[in-house]
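Report on one structure; see the data block that follows.
Here the complex is missing one protein chain, while the rest keep their positions.
Moving on, here comes subunit A:
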Amino acid sequence: MTTLWAGLGAGAVYALVALTFNIPLAASGVFNFAQPQFTMLGGFLAFEGLRQGWPLLLVLGACVVVGGLLGVLEERVAIRPFVRNTTSRAALVTTVGFAVVLEGVAHVIWGTTPQAVPFPGTDSTLDVAGGRLGVLDLTVLILAVVACLSAEIATRTTGWGLANRATTIDPTAAELRGIDVTAVRRRAFALAGALACAVGPLVAAQVTASVTLGNNLLILAFVALCLGGFGSHVGCLVGGVAVGLVQALGARYLNGDWALVLLFAVLVALLLARPSGLFGARRQRTV
């Protein structure tokens, strides 16, 4: 059972990062490669804030503000100039550039040495259903469930969600119907940036804050997004948890080298059966 809990805990991290990929993707059609670097940055901000003796809430608030502002900045300098040309994928490449810049800045400021983030609950565990579950894992798990479900409900039931969907499907038509497409996209990048940065302290408390943290999360969070389906926030949760569980159970019951092979085998099999992922929408348009 401890292995299951560990898989759920790791999966929740992938789910949250996948969600931060998905929010701007669902609102603008742009895949933001830089998103995990916001998480890395949040880890370092927590390291600095807690070292200065800041209260935890202030640290998390600072992460939300910094992440949100960086998201707005990224949208302004790395996305907006390129998305007007709908046939261009330049915005995808510029998000890679933004990721490299964030990583480079972190490298210059904090170097390559990992830093401990003494987040409350790091060392505490609970006995749950016959297994041991870290308090931090439980926190991340609850956060992932709440965040993914909230995003899904908001997408389906609010005007914000409707505007996001309209912008993604046809930005020109959305604009003609009075939707401020630029504002929709900016809000999405700000929200994703704030969430990714705020998740940083929780992740860094488990694995330390390091410049490689973002890149370490990138692949498996992307796999979680593929499994769950591009555009589906609930899919991020299911995909993330699936990745975490396959990884943990593979490591527990197979040779460790086979855990990743198993994971990618599951991904390939699923994408062959359902190319849009578990919850990704397939649209048919008659022209």
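Going forward, contacts are C-beta pairs under 8 Å (C-beta built on N, C-alpha and C of every residue); 3 or more make two chains touch, one makes a residue touch a chain; residues count from 1.
As a convention for this text, contacts and distances are computed from a predicted model.
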*Options "Nitrogenase molybdenum-iron protein beta chain", "Formate C-acetyltransferase", "Leucine-binding protein domain-containing protein" or "Porin": UniProt name of the undisplayed chain*: "Leucine-binding protein domain-containing protein"
_Candidates A:33, A:189 or A:279 - the one touching the absent chain_ = A:33
*Contacts of subunit A with the missing chain: which residues?*
2-3, 5-7, 9-10, 13, 25-26, 29-31, 33, 89, 92-93, 95-97, 99-100, 107, 111-116, 118, 122-123, 125, 132, 134, 137, 168-169, 203, 206-208, 210-213, 215-217, 219-220, 222, 226, 230-231, 247-253, 256-257, 259-260, 275-276, 280-287
